[in-house]
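Missing here: one protein chain of the complex. Every other protein chain is in place.
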Amino acid sequence: MDNFQQLFQYILTGLSNGAIYALIGFGFAIIYNSTGIINFAQGEFVMLGGMLTIFFLSVFQMPLVPAILLAIVVSTGVGILFERLAIRPLKDAQPFSLIIITIGASIFLRGAAMLIWGKDTHALPAFSSNDPLYIAGATILPQHLWILGVTVLIIIASRIFFNYSVVGKAMRACSYNPRAAGLVGINVKSMVLLSFALSSAIGSLAGIIIAPLTMTSYDVGAMLGLKGFCAVIIGGMSSGMGTVFGGLLLGLLESLGAGYISASYKDAIAFIILLLILFIRPEGLFGSKETERF
Amino acid sequence: MVTVKKRQLLVFFVFAAAVLLAPFFLKGNYLLNVLVFVGINTMLAIGLNLLLGYAGQISLGHAAFFGMGAYISGIITSRFPVEPFLIIFLAALCVGVIAFIIGFPILKLKGHYLAMATLGFGIIMYIIFNETVDWTGGPSGLSGIPNLRVGSLVFDNDWNNYYLVWVFTLAVMLLSINLSRSRIGRALRAIHDSEVAARVMGVNARILKVQIFTVSAVISAVAGSLYAHVMTFIAPASFGFNFSVELLTMIVIGGLGSVYGSFLGAAILTMLPELLRVFQDLDIVIYGLMLILMTMYMPGGLIGGMEAAVRFALKKIGKGENNNAQA
Partner (left out) sequence: MLRLENITQVFGGLTALEDVSFSVKEGSITGVIGPNGAGKTTLFNIVTGLYTQTKGEVFLGGENISFLNTEELAKLGLVRTFQNVELFRQMTVLENVMIGLHTKSASGIFSCAFKLPGQIREEKYILQKSREWLTYTGITDLADITAGNLPFGKGRLLEISRALAAEPKIILMDEPAAGLNSRETAELASLIRKIKESGVTVVLVEHDMDLVMDICESIVVLNLGKKLAEGTPRQIQENPAVISAYLGEG
């Protein structure tokens, strides 16, 4: 019975981490699908979400909810600035210029956060109580429920947005064929801007809901961002629900691997999976293959 | 054409002479120590530049090859009474074989996917450096690595190490310059510009990319071995993602696809933090800004900028002469 409880515990932890990876992965996919760019700075918005919330809480003594909202707004603003200043001015950039620029942005944001907030780790207070709940012998914190709940909400909201709203449909059109989308009167540039805004908002939200559990510091973004990227690669860039599944699968494998194989190699698991998927099925488990055109 | 070739050779000899004479002007100077690391970083930057600047294939995991070279040399020579120079070759060979094997699946990937795969490889190796504590000493590092020696000459001071490192570095520079001006160098640049056209012209892009990836890894491994023997102490922190990004910054600042640009970038990034203490906390902010600004406004790097400036100046002078002749 003990074994079973432990397994259950691993699964719960895995799912809540996986939900975070899925949210971060969502951010990657939104930008990739509208611009073909992998934004290496994605993880820094996750960091910004958590750090800004703590900043507003402690320095401005704000209540939690306004602090969270303000943190999301500011992170989104940073995302918009980034697009305007460093992405939009480039025309017909080669992929590796974009890689270098987003990496540059990533370490710039990380360095700036370190200068502003120092190297300490901080914890955000839990959204509701800190008392664990007991389910089938496994403990679960209310914050886990927050994470799962927020993730489900975001997924539902974004499905509705991309499938039913005019703007969401326009963004999808841009991802299929930007030129054609431009011809039918969609403003491709503002769609790109919107994708950066949306993805930094979602990224920062992910950073906020996980901060009470894992603590946060100026450098949490790199690893979380990469895990989020693993999630999209597992699911396939082109598949929305695939990303969610990829994130959950990654979270589960990581948590089980850490529990049963080796805790010290926990982070390696994500990257071994990443490499295996890239080598064997680069279009992801749920993506569809495309032939390059010449 | 002949004169161009002669000029290139001349430039190299002037550079090499300057490098070899420099220590006489820097006796007892702290700068000599810094220049040892400029040499090591120049090798690393050239290695990465062959891959990224010439062949157009990005790697965000090159610090791993550097680390593998350092650890193979460090672990073996600190435990067994073996000839360290031999181990440098052994390390280069091992890393080369590994790079060749993983090169095939990795270099099938392009652009962002390639970047992520190399990054993933780098992180896995970094975790291994940290976790195989019995071998590497883990996060607290590996000490007791012997200095290199030839007969009774022990490379244990800045003067000796400077010549040790720079002989290797100059060799790597010369070989890379030769390579870049050969059919292989052209083929690499062709792959960079249009892989499909290169293949149609008979360039075996798949193999060539793996080969240059391997060469680049081997250069990094040799730099790693030298680093281990010069430092006599190594720790994983020197071989992580941040260092891979630093290498990238070196070649972006110095000049993609330029051997001298690699040197310039390595020199700047190695010396700045040593000379300006304020730089130490600001470093990644500055690297980040430089990566963005250089890519946006000076894609040829400082070397490219300097060449353009010289051309511009020559043109101006030429015009001036013409005007004079007319007058």
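Worth pointing out:
Each chain carries a letter (A and B) given by its place in the written order, and its residues are counted from 1.
The rule is simple: a contact is a pair of C-beta atoms (placed from the backbone, for glycine too) under 8 Å apart; a residue touches a chain by one contact, two chains touch by 3 or more.
Given the structure is predicted, the values throughout are model-derived calculations rather than measurements.
All shown chains touched by the missing chain in the whole complex, by label: A, B.
Among B:Ile101, B:Ala197 or B:Leu314, only B:Ala197 touches the chain left out of the display. The residue touching the chain not shown here, chosen from B:Ile76, B:Leu179, B:Met271 or B:Met306, is B:Leu179. Only one of the listed residues, B:Ala91, B:Met116, B:Leu164 or B:Ala187, touches the absent chain: B:Ala187. The set of chain A residues touching the chain not shown comprises 288, 291, 294. The chain not shown here touches chain B at positions 1, 175-176, 178-179, 182-187, 189-190, 192-194, 196-205, 211-212, 215.
The working rule: only the chains that are shown with their structure count from here on.
Centroid to centroid, with C-alpha atoms defining each point, chain A and chain B lie 33 Å apart. Here chain A touches chain B in the complex through residues 37-38, 40, 86, 89-90, 94-97, 99-101, 103-112, 114-115, 222, 226, 229, 233, 264-265, 267-268, 271-272, 274-275, 278-279, 282, 294, going by the rule given at the top.
Within the complex, the chain B residues that touch chain A are 52, 56, 58, 60, 105-106, 108-113, 115-117, 119-121, 123-124, 127-128, 130-131, 196, 241-242, 245, 248, 252, 281-292, 295-296, 299.
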